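The complex appears here minus one protein chain, its other protein chains still in place.
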Amino acid sequence: MPTLLLSAPHIHSGMTVNRLMRQVIIGLFPALLLGLYLFGEQALVLVMASLAAGLLTEWLCQKCQDKPLGSLLDGSAIVTILLLVMSLPPHFPWYLGALGAAIAVILGKQVYGGLGQNLFNPAMLARVVLLISFPVEMTSWPSPVPVLPALPGLNDLADAFTGATTLGAVMETGSSIIELQLLPLLFGISPGSLGESPLLLLLGGIWMSYKKVIDWRISVSLIIGCIVPATLAWWITPETILSPLAQLSSGGLMLAAFFIATDPVTSPTTPKGRIWYGLGCGLLIFLIRIFGAYPEGVAFAILLMNAVSPLIESTSKHRAYGESK
Amino acid sequence: MLFSKKLIKGGVHPVGQKQLSNNSDILRLPPPKRLFIALKQHSGAPAKPVVKAGDKVNAGQLLATGQGGSANIHAPQSGTVEKIAEHSAAIPGGGKQSMIHLLCDAQPESKYMLPPDYVKLDNNYQSREQLIDIIADAGIVGMGGAVFPAATKLRSTLNKDVDTLLINGCECEPYLTCDDLVMQEQCVQVVGGIRYLLEACGAKKAIIGVEDNKPLAAQSLIDACSEDDNIEVRTLPTHYPMGSAKQFIQALCKVEVPKGKRSTDVGVFVQNVATCAAIYYAVRFARPMTHRVVTLSGAALEKPMNIEAPIGTLISELLASCGGLKADAARIVVGGPMMGHTITNMNTPIMKGTSGILFLHEDELPEQKSSPCVSCGRCVAACPMGLLPNAMAELVANDDLEGAAEQGLSACLMCGSCAFICPASLPLTQYFSYATGEIKRQKQMEQKAQLARRLNQQRTARLEKEAAKKAAAKAAKKAARAAGKRAPRKTTKQEV
Partner (left out) sequence: MDIINILSIPLLATVMGIALSLAARFFAVEQDPVVDNIMELLPNGQCGQCGLPGCAQAAIAMSEGKLGPDCCPPGGQALAEKLSKLLNVPLESNSSQEKQLPQVVEINPELCDGCTRCAKKCPFDAIIGANKQLHGVLSDVCTGCGMCVSVCPQDAFAYKTDPIFNDGWAWPKPELS
């Protein structure tokens, strides 16, 4: 017999947290696969070790709680861990990757109470912890070596690079006059993080925006927030600052715009707030790139904006129906 | 869709499921043996019965009068009043209500059942007030869900300037098709009712808004009002909750009803299509509101359809007349799936505001288990009132009802858009229903406490005065005694 105490509505859109997380994972996949293809089994080991360590930590944490928020396989831990690994150097030692994943789960999420409670993006938090604790490992960028020599074009492109990331090179030499090949950069066939293929990330991001998994407002305003000042700066001093297109396609900008800043838990919920949040993230990324001590500032920018996200949310309340304009 | 300006803020797009019940004509039921006519079928105070057990009543006879702005109730069929007693009602929480139990005569008077044998009346009113009185006498209430007495609403327009009459044919709730069918089958009556309403509320023009998932209904109405220059039919995009009065006004007139004001304050008067048809019958044929069209739908139902039934018919009888269930109904919902409430007892009668009864199969139902809020903001985007449902729910969950009220809880329509879209399946609507009820009660208790304090202070002051008086009298007596004289006899008597 039907039970009585069931509140309306009696139908549902069908969108669940699990499904959201699954769609984020799908959006990440192309870039992740390319990363694995380019950086070989060492990268694969890193991904696997991190996933195993992260999920094990999550399971242990939930075992310790009376009423854990979220469940092990609701996808949130997997997304966090994948985002962390994709922002790591591809040949980062697997045990340190596993440590990072555990840090992301414990310090990033569970200490706050679990799913939905954390103030900071767990993946970025763990990345910063790793960056500060293991600076050497975190800044050694191998050149991509495709596992299968099936695509000769790709291999040629890959050969063009050695040593440093684009942003790193600019930071070291202080000059933007470096040999730049945009096409491989766009595809992410360059030294850099494991999942750094701008075009594939853009593809996943657009698909997620279309599926309404993420809010386009954050992504678009983040890119604008970074690229507009970058273009102005480049226009003034083109010899020290990378061109806007190179800015756009290097580092973690795309990952941040579509996958990290759009994390629902740590971003504001109001539409206006999301635009301010995105602009803030973008601007901070630009500022850290140009003036910071690190070549790339995505993780710091996101964490800083996470901290002010509640403030943005409370000040960006939109007008309710029937309130005076 | 991406670049078209949305007519209303927020909202959601649930699957319509209208096709289940909108492709067959309205079924007219033979009268049941017994009717259970609730005394409270409208907003406001319950009606006061004017018949008693054992009375013979005719179809259309007044059974109970509205008091304090509530609506009259009439007998749908001729018969005998068995008793006036409590009976299970199809209300949230499944409580009982006082109802008139009417044993129907075997031979119903066709006069009040259906066209064509109405008593035709012409020009039976001279003024706007008289027209409103006719509508009041017929016990007509808004059939869109608010069940607010139509005449009370109309009277409020007498000293206000109403420019536009908006007729709500949106029926934005999924599954429900009763208004759709009324618009298709009774379009002439609907338009006739609109003409009366235009007079009654003093508006210059009328706009009928119909969602674009009801093209047949819209076309019927366009045909029916082709000769009226001041009635216009407009199709609106299918978008929940387009049919909510505030959103409907926003979509058609591009104005928002200011907070705390009524629609008549912005010069519009909103009424539902089925109510228009009822007004037409009432004014033209002196037929009170005794029947209504009810949608029976849901995947668990053998033959979903619309039934015109006398008010007071048991839901179990309606179910039997459309073939019963073909599968287990996991949830029986009275009203639409977005705002309706569940019932467990089918031996409950329909009322003036019962738009639909849904027998939902398990497959249609949402996942019950809720997960923690991930602050995805979908509820914020979906709220048609521009509120922050996530923030309000969190405040309510932490018993900060004042905080929730500050966030605008009182503006919440209970439309369910936020809970519909919530990926965490949080019972947001229930938080708000709970908080609204709780705040109301706390306010009442607060007023009571203040009253008690005031009365106590007054009483203390009075007692002190009395004591002082007594003391003064005693002192006077003592002084008199000290002076060596006996006090008069009568004062000692008073002391006792």
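In order of appearance the chains are A and B, and numbering begins at 1 in each one.
Following the convention adopted for this analysis, a residue touches a chain if its C-beta (ideal position, glycine included) is under 8 Å from a C-beta of that chain, and two chains touch if they have at least 3 such contacts.
From a predicted model like this one, the values you see are computed outputs, not experimental measurements.
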Margin query: In the whole complex, not just what's shown, which of B:Ala85, B:Leu103, B:Val255 or B:Ala449 touches the removed chain?
Written below: B:Ala449
Next item on the list: Return the single residue from B:Ser156, B:Asn230 or B:Gln430 that touches the missing chain.
Entry: B:Gln430
Notebook entry, point to check: Can you list where chain B touches the absent chain?
Noted result: 91-95, 368-370, 396-397, 399, 426-427, 430-431, 433-434, 437-438, 441-442, 444-446, 448-449, 451-453, 455-460
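One rule holds in what follows: only the chains that are shown with their structure count from here on.
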Check: For chain A, which residues count as touching chain B in their complex?
Finding: 1-17, 19-20, 69-71, 74, 76, 114-117, 215, 264-265, 267-271, 274, 317-324
Next item on the list: Write out the stretch or stretches of chain B touching chain A in their complex.
Entry: 9, 12, 14-15, 93-94, 174, 246, 250, 256-261, 329-333, 335, 337-344, 358, 360, 364-368, 371-378, 380-381, 384-388, 390-391, 408, 411, 414, 416, 419-421, 423-425, 427, 429-430, 433
